[in-house]
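A single protein chain has been omitted; all remaining protein chains appear in their positions.
Chains here go by letter, A and B, matching the order in which they are written, and residues are numbered from 1 within each.
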Amino acid sequence: MDRAALLGRLSRGATRIAWRAATVVEVVQETARARTLLLDVPDWPGHVAGQHVDLRLTAEDGYQAQRSYSIASPPEDPRLALTVERIEDGEVSPYLTEELRAGDALELRGPVGGHFTWSAAQGGPLLLVAGGSGLVPLMAMLRHHAAQGSAADARLLVSAGNWDDVLYREELAALAERDPVEVRFTLTRSRPPGWSGWDRRVDAAMLSELGPGAAEEPRAFVCGPTAFVEHVADRLLELGHRPAAIHTERFGPTGR
Amino acid sequence: MPPVSRGFRGRPRRDVDPARVPPGQYLVDDFPVLSAGPTPRTPREEWSLTIDGEVERPASWSWEAFVALPTETFTVDIHCVTKWSKLGTTWTGVSVDTLLEGVETAAGFVVASCDGDYTTNLPLEDLTGGRAWIAHTHEGEPLDPEHGGPARLLVPHLYLWKSAKWVRRLTLTAEDEPGFWEAAGYHDRGDPWTEQRYWGD
Partner (left out) sequence: MTDAALWLDGNALAGLLVELFGSDLTAVERGCPSCGASRAVGAHRLYRGAGAVLRCPACGDLALRVVALPGRHIVHLTGTWRLDIPAP
């Protein structure tokens, strides 16, 4: 086996500062368990929809924890938005969703992620499938789509346990009013009275009904818990979508 | 020092007994699963354990032969180089001393090879003297594949990356031959009590 070892850091001149300071400007409660953090990041280089940042927290005794969070805001927004969902027994998410407040400081590294990104110039069609808080980076894409007045066919499927857990409900309804955008939901655990959407785990029939079909060669972006993404990606392959057209972002058990 | 995040404490960190917990470690109650690759799932009918390399004659056991060997049940503390330690874990397995009985060798080192592409190296001496086992049972249950089943090497006095999961072969070598993590930056021996985590420690 070939081995090429790189010791230390490749550099092209000046030392790169990886971690930037960010200040929380506002916190917005999205659902019972999720909040959006609006951040001011001096010298923010800009980002592409779908990218994420690494967040680092330091306790008084020097203990550090790091997690990755998808950027919820489109590149057009002056403030960086991260939507964080509280994980039961989590180490970082309870702090970010309950303790953190306007004026607090965070450290960020990024934006990163050139593989799971979309910009309007790339066109569509777009097939977006979100499991739970996997909706965050896809929301950045749809917000960017709207900000650019994109005419690309964009279809979003959101899978959640129940309606109260769905992020950005009102905004999604507003985005879906624009012609090229379609948003559909499947609620797998409980449904509000009069619910007319889907009520089961995402399957090939559902994806087929949502479309676009493989022949239209959509860019597919699937984001959510690992098992969800694995399952949906397999169904898309079964429906004939090319592997290279399916972009995935898995949220693992630690989010790291 | 990076800026302090107001009000952030992280997980509650218990005071640890330095006689029981090596330096730099914290205690956990669960059993984290760390892996360099996908979980192998070798059926017992296809499993074998081999001792080869610098030996007169290689020795090999099928699963039936292996579980018929004298076994021990023992409780030990385990220490992962990623800094978690778990106290009082109970295992059942065959002592490596038993497997090495009758094996003639001048070799000073061992490479453990496993299903998947994982390998690890350590001094032969660290596998002897009642300090190492091939374990097939954990907390009274057959060892889960994600924790190394059907059987794993267990060397609790060294960092847990030496306790190779899915072990299939112990190759005795004259020279120390770095395994998967040792070639990548980790220590050739890995004694947690002197914090032998990385190259040069």
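We take it that a contact is a pair of C-beta atoms (placed from the backbone, for glycine too) under 8 Å apart; a residue touches a chain by one contact, two chains touch by 3 or more.
It should be emphasised that the depicted structure is a prediction, and the values quoted were computed from it without experimental measurement.
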| item | value |
| --- | --- |
| Touch criterion as defined above, residue of A:Gly90, A:Gly113, A:Gly132 or A:Pro218 at the omitted chain | A:Gly113 |
| Omitted-chain contact residue, chosen from B:Ser60, B:Thr82, B:Thr128 or B:Thr194 | B:Thr82 |
| Contact partner of the left-out chain, one of A:Thr36, A:Thr83, A:Ser159 or A:Thr248 | A:Thr248 |
| For chain B, residues in touch with the removed chain | 33-39, 80-82, 117, 146, 161, 180-181, 183-186, 198-199 |
| Footprint left on chain A by the chain that the document does not show | 1-14, 16, 18, 52-54, 68, 109-110, 112-116, 226-227, 230, 247-253, 256 |
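Heads up, the rule we're going with is that only the chains that are shown with their structure count from here on.
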| item | value |
| --- | --- |
| Residues on chain B engaged by chain A in the complex (per definition of touch) | 1-11, 13, 183 |
| Chain A to chain B touching residues, read off their complex | 3, 19, 21, 56-60, 62-65, 91, 95, 99-100, 104-107 |
